[in-house]
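To start, the structure under review is shown below, and the notes come after it.
Missing here: one protein chain of the complex. Every other protein chain is in place.
Entry: chain A
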Amino acid sequence: MRGEANGGDRRPRDEEGEGEEEEEPPQQQEEERAARPSSEQQQPVAAEAAATTTTRSVGYVGKHRLSAAIQRLDQELQSLQDELNELETMEPASAACREVITSTEGKPDPLLPITSSPENSSWDRWFQRVRSSRSNKWWQSKGSDFA
């Protein structure tokens, strides 16, 4: 990486090690604060301020990246949520299911008790009197019980 070999240009190195530096300082600060006795608070404050300033210049760049990453994740979450909502409201509707329903409607079906027009009179030929050449077989009219 640029500048690494001769130690110049701190920025790339900072960016590289940024993650670690970001996480540790706040913790270190707290530990330091806890370790120091209360009577010596003024000194730690100054030290703290100095440390904070340093951390701030490094951490600020880190926070930008963090916030960008969080923003990206937020967007992903939002689109996933949108998709889930869509699925929930559409579920179980798909184009195919819709088509199955619409294709069964509007078609006259002689075997259905309720069906679209037009009715065809030949549908009932199975219950009409038929005389065959060999015998006088006939069937009872529509609606009666069958023996």
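Note that in this section contacts are C-beta pairs under 8 Å (C-beta built on N, C-alpha and C of every residue); 3 or more make two chains touch, one makes a residue touch a chain; residues count from 1.
The working rule: contacts and distances are computed from a predicted model.
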From "Serine/threonine-protein phosphatase 2A 55 kDa regulatory subunit B", "Guanine nucleotide-binding protein subunit beta", "AP complex subunit sigma" or "Hemoglobin subunit alpha-like", the hidden chain's UniProt protein name: "Guanine nucleotide-binding protein subunit beta"
Residues of chain A in contact with the chain not shown: 91-94, 96-101, 103-105, 107-120, 122-127, 130, 132, 134, 137, 139, 142-143, 145-146
